[in-house]
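Note that this complex is displayed minus one protein chain, with the remaining chains in position.
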Amino acid sequence: MLVEIFITMLILALVAAALNKYPKISGIVTFFASLIPFLVVISWSQDIGLSFPQFLKFFTLEKSLNYNIGIATFMLKITPLGWFFLLLLASAFPMAILFSITFIKKNAGGFYAAMITSMIGSMGILLAQDILSFYMFWEIMSWSILALVMRSHDKKAIMSYLSFGVLSAMLILLGIMLLYSETGTFVFSEMGFMANNTTLIALSLLVSGFAVKGVLVPMHVWAPYVYSRSEEPFVAFLSGGLSKLGYFAMILFMYSVVGISVLNSWGTFRDVSIFGYTLAFIGALTAFIGTVLAIMQDDLRKLLAYSSIGQLGYIAIGIGIGTPLAMTGALFQALNHTFFKSALFLAAGAVYYRTGKWKISELGGLGYKMPFTFLAVLFAIFALAGIPITSGFAAKWLLYEAAIQKKFLFITPIMLIAGVGAFLYSYKILYGVFLGEPRHNVKEAPLSQLAAMWLLVLPLIIFLIFPGWFVDLTSPILKWYGLMPISHTPYTITTSLAAYNTLAVILALIGGLILAFALYFSKPQKVVPHTDNYLAGEPPELYEHISMHAASKYYEPFDEVFYPFFKRGAEMCWMAILKFVKILGEGARAIYTGIVNDYSIYILIFFLLLVGWWLIW
Amino acid sequence: MRQEDWSKLARIMSKRSLWMVHFCTGCGAMEMPPVLTSRYDMERFGMISMATPRQADVLLVTGYLAVKTLKRLVQVYEQMRDPKYVVGFGSCTINGGMYWDSYNTIKDLSKYMPVDIYIAGCMPRPEAIIDAFLKLMDMIDKGEATGWKKYHKYYKQYKRNQKMAFSYRLDEVKDIEEGDGK
Amino acid sequence: MVMNIITSILVMSGMVALGFAIGMLFNGIARKVVARIHNRVGPPVYQGYIDVFKLFSKKTNISHGWIFDLAALFSVGGIALTFLFLPVAGVSMLSGEGDLFLILYLIAIPALGFALGAGASGNPNAAVGMMRALMMMLAYELPIAMVIVAMMVYYNTTSLAGIVAMQSNLKWAIGIPPFLIGALVADMALQGMLMEKPFDIPLAPHEIATGPLVEFGGKHLGSIILYKMMGTVVETTLFVDLFLGGGVVLNVNQFGWFAYLVNFIVWFVLILVVFLIAVIINAVFPRFRIEQALKFYWKYDALVALFILFWIFSGVMV
Partner (left out) sequence: MVMFDVPPVLLIAFPLFFAFLAPLIYYLSKKSIKFYTLGVLILNAILSYFLFFRVMDEGVVYEQLSGFYPPVGILLAVGYLGSILAMLINTLATINYVSFFDEKSHSLRFSMLYMLVTASSTGIVVTGDLFNMFVFFEITAVGSYGLLASKGTKRSYEGAIKYIVLGSIGSSFILLGIATIYGYLKTLNFYDIAARISTMPIEAKLMAFTFLVIGIGVEAEIFPLNGWVPDAYQGASSRVASFMVLGPSKAGIYAIARLIFTLIPFSDGYELALILGALTLLIGELAALNQKDVKRMLAYSSIGQMGLILIALSLHSQIALIAAVFLIVNHALAKSLLFLGSRNYASGILKNPVIGASIFIGALSIIGMPPFPGFWGKWYLIVDMAHNGLWFMISVILFAAIVEAVYYARFLFRGTGNEKVTLLPGEKIAIISLAVLLVIIALFPFLLYNPASNAATSFLGGGP
């Protein structure tokens, strides 16, 4: 059955590619194909021990499958961890496709085919039970992304993606080869580890390879280019969905394959393994750096790219700490990030679809023109900044709690300040794009795009009120790792340090709003156009030719303060390495002088060398 | 009846917190600092000067007004929220003062917007200013300071006068007069 | 059960009303104190009530559309919400339901609503003011976050009510050497939080016409001013809860209603003192530029906070 599903999706991908001439039809076909993984993951819900109702069982699927391709056997099996991440991807994927039905015009067939292929690869990764199939599906995912990146026609994007993709592939390959030579088997479950340095090196290589996908500093260099040059639906899926695969793989290899005991045997700090602590620290650093760089951007997509770098850092923190609290927080953050970041990228796409502009300083005042897009973005940004009006806060709260529980005195303030920095760029998006002076007379986004955005925002609101449901979702994973699920009711989470009651927050907010309404509607009001603004008494008609939108160089003082520290980034280091390799390449090219005499002399020298060798030997 | 009491209470309150936007055109502004600062502390009556007309109740016009300035002044006045009061400061706002024969200054401010109270003198002493504000306060208390209502009532005429002031050429003026006649 | 809910709702609404009342009073007191320092008479202490009443009694109110109105709603509603999650004089209304992190994020709700309204007005001054306000926030959050984390680790709880409970019987945090310094750091941060000079950069009336407030008037301005006044109470109370034991001097179980009375008086005096310190600094200082403020907080204030962190770190190092 599973094989049939893979094959069906492949066939649908070919169909979509064949319908290249008719973008809309091809998109609809792909949309139906994209629903398959979601039905699959829902059908599996009972097999991993969740009490989902029976009628949600669309397919009867085997839990594990060994598929022999003649020279190797793919071992696929559904695990709670894989199920959870598959849920994230499978729910973000259809939205991206739904959005692109109206968005993608040119050469849509190739786009949809590549999207489905990347989804197939991701499903394979999440189900893989042995190294070979893991690596194979990983690369399939990776190059189908490459195919999508190539549509951007952008040199920097393509080159940085392919180089970093292959770099990560090679790191992973080296790592798994080390593991293989250590254990002599390809199957995860048969790998028994002793804690020696080989395993440590292998794990470090693997994690740094996965860090490329889940953009962690200093492997994040490719992301801003790719995120900011490619088509929005794809970027939404890449940032929202596929970047999670890196973190899935980290959890898989750190906690399932190698195991917490081995991690701890390399030394612990406040009974968190040093390895995990390092990862957590890198995560905190990523969160901070991504945030600061996001504040400095003016291109909407670049800003979102850096912000997603910053938000993904939190997941790494949770994975690194690795307590039940931290794990739940990391998974929760992963879920939130999937939904709000996809929604934000799609909204950016919708704005572009209507206005044809990317620069924040050139947009403005769309809030009244595209109210529903604005509201979707508002909720997504609440989730991003962790305002307790969406579920975004609960995740960050769990991570803070976990860090305090372990008495991490230096990671927590960095997390907090990164969280505050998120307010800054969030407001930059809100003001620069949706508030301020209306400069574009545009319609609201098309219905399909709105539907995609709102369906992505909805879970954020649901999990705000019932974070306990989310904890129920993750409890199989924690059980699977032998961790204790954190204590909770549908709307409260209790830790050893404090409790968080979402219902109280909501009710109190409602009460406060009632009070405010009572004050507010005491008086009538009249609405004036934005041109009727106080500008030291200048009549507005004198300002027709001048923009009153202050969004260009919005945080200029901030940039002035921070630019000196971020002038020399990770990118420069990578460029220096590349330059060095290019110098080597020049040397290699210098060998081929193109003069035949030299070549003959090479042969002679070679002959003499060989003879010399024999003589010595 | 209750509405009466309510508006009376409102009048009492608003007379005790007059926020003024200080439209400083001429030399008259010289006299404001002593009024604001520790010599004759104006804040003891709850008066402070605000930065924008949106927040202000009193428009204080200190000194002469060129035509261009008037344009801005009208803009500021219309951006204020009702109830709002205008204080003409110095003889320039009454009859042009020492600019009485200038070709591009406004002679009589009350032609262009309802002035609730004038302060005579070139230039008036701080005591006079304080006195004027106190008078304005009990005018508000009695409900006599109704300039903003007048502005709504005779809006067309005020606009016409303003247009005539802004227009440079005689034929424009004629057009406006005829247009108003019809 | 139902009675409990009703009584608690009544208590909470009473506390919120009290909070607003105290906020308006503080406004008057501050103006009076500043006037005295300037050797003026100054307005009566009840000036705050008059201003708010006047603003809400304006005849016409000019709005810039529904996003602009969000400001009024979210600022008042959000600040009341935040106040409910603080333990006030030992009365923990909802502070059992959330913790310090929640409060730190709840304070952002009114600020964000306010920011939405200011941005929606489309006035460049408002945008510049919001930029400055957010950068101020980033600036002073770093030291105060460090101090708060240090306290959480020291008291091994993240709940503010827990921290207050640990300081009962006058074992105030300010008595502990690292947190004495921490209190100074946090007071500097408080200066920025309350937007008093030298950190009143966001609404600099003479540069950018009161920044975000430029388009607000009438009831909108009334709501915002209510938010600012309540904000002073919330922030000073946060400070008092963190460092001065939340003003709890008598044990409620021991003395009953009398204890409540005394605690409330002590709490009021403490927040007044904390507030007056800020006001007095405000009265005698000029204004920083924004990048100067950022550098001040991130260089000097944060360095001291880092020192405190190391101090605590050496303490809890195992």
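Going by the order they are written in, the chains are A, B and C; count residues from 1 in each one.
Everything below uses one rule, namely that contacts are C-beta pairs under 8 Å (C-beta built on N, C-alpha and C of every residue); 3 or more make two chains touch, one makes a residue touch a chain.
Only a predicted model underlies this, so the values are computations on that prediction, with no experimental measurement involved.
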item	value
Which displayed chains the unshown chain touches	A
Candidates A:Met170, A:Ile462 or A:Met484 - the one touching the absent chain	A:Met170
Among A:Leu12, A:Leu127, A:Ile158 or A:Met219, residue touching the chain not depicted	A:Ile158
Full-complex contact with the absent chain, from A:Ile11, A:Met484 or A:Leu578	A:Leu578
Option from A:Tyr180, A:Phe410 or A:Phe562 whose C-beta touches the chain left out	A:Tyr180
Sole contact to the chain not displayed, among A:Phe6, A:Phe59 or A:Tyr135	A:Tyr135
Footprint left on chain A by the chain that the document does not show	17, 20, 69-71, 106-107, 109-110, 132, 135-136, 139-140, 142-143, 147, 150-151, 153, 155, 158-159, 161-163, 165-167, 169-170, 173-174, 177-178, 180-181, 578, 581-582, 584-589, 591-592, 594, 596, 598-600, 602-603, 605-607, 610-611, 613-614, 617
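In the analysis below, only the chains that are shown with their structure count from here on.
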item	value
Common touching chains of chain C and chain A	B
Chain centre separation in whole Å, for chain C relative to chain A (CA means)	36
Where chain A and chain B are represented by their mean Cα positions, the distance between them in whole Å	60
Two or more partner chains touched - positions in chain B	52, 54, 79
Per-residue overlap in chain C, given as positions that touch at least 2 other chains	58, 60-62, 209, 214-215, 218
Residues of chain B touching chain A in the complex	23, 52-54, 71-73, 75-76, 79
Chain C to chain A touching residues, read off their complex	9, 12-13, 16, 56, 58, 60-65, 67, 69, 72-81, 84-85, 94, 96-102, 104-106, 108-109, 112, 115-116, 119-125, 127-128, 130-131, 134-135, 137-138, 141-142, 145-146, 149-150, 152-153, 156-159, 162, 209, 214-215, 218-219, 222-223, 226, 289-291, 294-295, 309, 312-313, 316, 318
Contact set on chain A toward chain C in their complex	270, 365, 367-368, 374, 385-389, 393, 396-397, 400-401, 404, 407, 409-410, 412-413, 416-417, 419-421, 423-424, 427, 430-431, 435-438, 492, 497-501, 504-505, 508-509, 511-517, 519-520, 522-528, 530, 532-536, 548-551, 554-555, 557-558, 560-561
